[in-house]
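Each remark here refers to the structure printed beneath this line.
Just one protein chain is left out here, and the rest sit where they should.
Up next, chain A:
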Amino acid sequence: MLSELLQFLFSGLTVGAMYALAAVGFSLIYSASGVINFAQGEFIMLGGMSAALLVQAGVPLPLAITLAILVAVVAGLIVEKLAIEPAGNAEVVTLVIITIGASLTLRGLVEVFLGKGNHALPAFSGEEPIAILGATLMPQSLWVMGVTLVVVVALALFFGRTTLGKAVLATSCNKLAAQLVGVNTRFVLLLAFGLSAALGAVGGILVAPMTYTSYDAGIMMGLKGFVAAALGGLGSGVGAIVGGLLLGIVEAMTAGYISSAYKDAMPFVLILLILFFLPQGIFGKKTTDRV
């Protein structure tokens, strides 16, 4: 019984950490611009696909990973420069629509130039499962969880301790006011896209050995990441992690103890409950508008 519970928990944590990494990317761009970047899933896919194809082409894993992150960052910067920036001070809804367009474009380009097949990446530390109290965990799951932890700590330090991080927060809070005190808001936006593309790529690369990757792998990860980000409270780094883990664990427990048929309904149930009782998400800021 205990080993079963533990196995469901491992399953939930592994999947949840993936959702969390995707959610952090959403939160980052939302923090900087108030925009929900629906191309986030595509950055995840780009990272995984590039790394897998480079390894297949004979590039050593560490170099392939570095290059894959670069590919995603460049894509992120291009999306910001060519699609988001020209829109100028457009409404948030317009920007959201632009990101959906960008995601379709990226997916289409990968489909045409890299093909429609599924690809695998070798596991970083072998395929020997680790046995813990009768349950098993793949070493790759530890990579996913560990890196997720590092990322969230790094982001917390970035936002809390650095001027640049505070500039990002200031921009999201009030763009005009930030500009007035000398923040280069254009650069902040560019930075946010580059950084979240890098985060997405890292996520995509970490999960590729377990889940495989293909040109359309970003759809599901993007969707679940968005749900996780909304659960935790958009714009909150801790919220993204909690939301992701919560989603993963609830899914695994549902599949394990109730029925796998209901598993995919759980994200919707969760998000409805959260929106109903905590409209800002679990860790979302409570905002008050002064008139």
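Keep this in mind: a residue touches a chain if its C-beta (ideal position, glycine included) is under 8 Å from a C-beta of that chain, and two chains touch if they have at least 3 such contacts; residues count from 1.
In this section, contacts and distances are computed from a predicted model.
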Undisplayed chain, where the name is taken from the UniProt record, one of "Sulphur transport domain-containing protein", "Cytochrome bo(3) ubiquinol oxidase subunit 3", "ABC transporter substrate-binding protein" or "Pyruvate dehydrogenase E1 component subunit alpha": "ABC transporter substrate-binding protein"
Which of A:117, A:146 or A:160 contacts the chain that the document leaves out: A:117
Residue of A:36, A:98 or A:255 in touch with the missing chain, whole complex considered: A:255
Contact set of chain A toward the excluded chain (per top definition): 4, 7-8, 10-12, 14-15, 18, 111, 116-118, 120, 127, 129, 136, 138, 207, 210-212, 214, 216-217, 219-220, 251-253, 255-256, 259-261, 263-264
